[in-house]
Structure formats: C-alpha cells, structure tokens
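Note that one protein chain of the assembly has been removed; the remaining protein chains are unaltered in position.
Let's look at subunit A:
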C-alpha cells in the first residue's frame, strides 16, 4: 500500500507539472540565472520533426539521413524515456502540489498520458546544414548616391507569408537595393513578429568563454534549450553552439546529462558522423544498457556502410553482443574496455540464468 501511495505522490506531482506545463515549457530560466538572476519561465518554441523531403548538402543520396524513420526509431530508443527526469520540477512560482485519489486503473491511464506527453516533449529538433549567405542585388542606382547617411530597411508585413519567404530589402546610402542578409532577416522578423524567448541580440552566454564556464557547471541541456529558442536551426551560430556542446560532452564523458532529453539524438548523430562514438558505447556498457549499445552500433553501420566493421557484420549477419565484438575489433580505439565490459555482462547473464 505504501508503495502505491509513493507512486501516487510522484505521479500527482508529475500531473501537477503536466497541468501547469500544458504549454510545453523548458527551463530557460535556469540559464537566465546565470545572466541576470531573474526567475522567469520562458516559453520555448517547440520545433517539430521536419519531413523527410529536405536533403543535406553534405551527404549523398545513398547515405541515411537524420530524418529517416529507421534512424529516428533507433535514436528514440537510445534516448530513453525516464519520466522522472522529463517531468522534473521546473523553476516556477511555488505552488502547493495537488493530490488526487485514483484507482489503479486510473493511475495506469495517468502514467500512459504522461508517457505520451513525454514523447511529445522528447521530439528531436531538426538538423539542417548551414545556410548559404544571401547576396542578391535587386538594382544599382548610382543617381541616388549620397541620398542619406543611414540605410533604409524595408520589411513586408503581410501576415500570411512564411518568414523564410518574406521580402526584406535594404537600400544602402550609395543607392544599391539589395536583399537583407540572414542575420538582418532574423533580427527584423523578431522586431515585427516577436517570438517569445528570443532576443534581438544573442545572449552573451553563447560566447566561447561563457560557454566553457556553463559547461563546467554541467548545464549543457539549458544551453541547448536556449540555443534552440534563440537561433534558427540552419544558422551558423546554432551549429557552432551545438558542436561545441557535443564536443565538451564527449571530452568529459557526461552523456548521462542528455540521456532522457530531446538533444540526445542530435548528439549521437554528431558523434557518429565524426566517428567518435566509443566514449558513448563505453558509457552505455557501464550503465548496463546493452540494447542501446547494440542499436548504436547498428546505426553506425547504417551511417558508414563502407567501413570494415559494417562489411564484417553484413557478411556474418551478426546481432546483439556479436555486433559489439565486431565493432570493438575493427573500429574502436577503446576496444579493450568494450571487450572487458562485454565479458562482465556475459558473466552476469550466465549467473542470472544459472541462479534461475
């Protein structure tokens, strides 16, 4: 009975968080504390999965994309669904928790609802290649040279157009009429169609030195959330901040920080692209997540089908722990550790089966 009550409390606090966080919030307030010390919860724009028709400039047609359903499936499985972490209390104004009396069936339904909500919260943000700079000149009017000391920026405020297709042009003092650059576009769209949580000038936290300080405080997730709100997914700043975060995580082996969040898939994809997934595999094996390690290796084979381990695995039709052994032999630098961990896992499983 006691166990039931404890679960009840957890779930009801989760439901309270759910109820208050009907709008899909994220903790940008934590990062604001770094900057200003104010406690405000800010709505982050939730970016939905982009449809599979986008194509990357970097990868070929045969290479699996981030948005492939198979890839996404593997990544979601690896992200895990720790309800406790997803619904941990966000810093908001203090409200006393609400308690509900439920039957077991109602409790199950509530947990199901919470899982669905968590899945929505764990949707991965889109991954795009860097955008090319705009350098379109619409007209050159030398007669207007010297007409004014300042530029004129003209924005089209029509309501029903996408921000990407909006006309934003700049008339320079020397008379040239050109299209606005990406940074100007972002800034002006924010001026006329403000998005909650986005600032006109990027917060100082995204500078190199400040990023290091924040990483030393283990706040990678907050940085990534703030970056998601502030920058467009194909801007150079977004890619730079994400790359810096993933590098830092890889260097210190702090994968657990992102485990049940929406950024885990992005991190895995980045590490796979850079062929540096060893640290991650080691971390998974440490935490006894063999399935995740296996799915990671299979994803690696999907992404790099021409590598030695992929070809070995395809020829042997390996599955499960054998995949890991092949990967450890062929590809990884920390093969010793992976083999040790595999042996330990096998010993555990044999012990369990013999005990049963």
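Operating definition for what follows: contacts are C-beta pairs under 8 Å (C-beta built on N, C-alpha and C of every residue); 3 or more make two chains touch, one makes a residue touch a chain; residues count from 1.
Note that in this section contacts and distances are computed from a predicted model.
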Note to self: Leaving aside the chains you can see, what is the UniProt protein name of the one that's missing? Options: "Small ribosomal subunit protein bS16m", "Carboxypeptidase E", "YjeF N-terminal domain-containing protein 3" or "Sorting nexin".
What the structure shows: "Small ribosomal subunit protein bS16m"
Check: Among A:81, A:111, A:128 or A:170, which residue is in contact with the omitted chain in the full complex?
Finding: A:170
Next item on the list: Could you tell which one of A:71, A:188 or A:338 touches the chain left off the display?
Entry: A:188
Next item on the list: Name every residue on subunit A in touch with the hidden partner chain.
Entry: 138-139, 141, 143-160, 167, 169-171, 175, 177, 188, 191-192
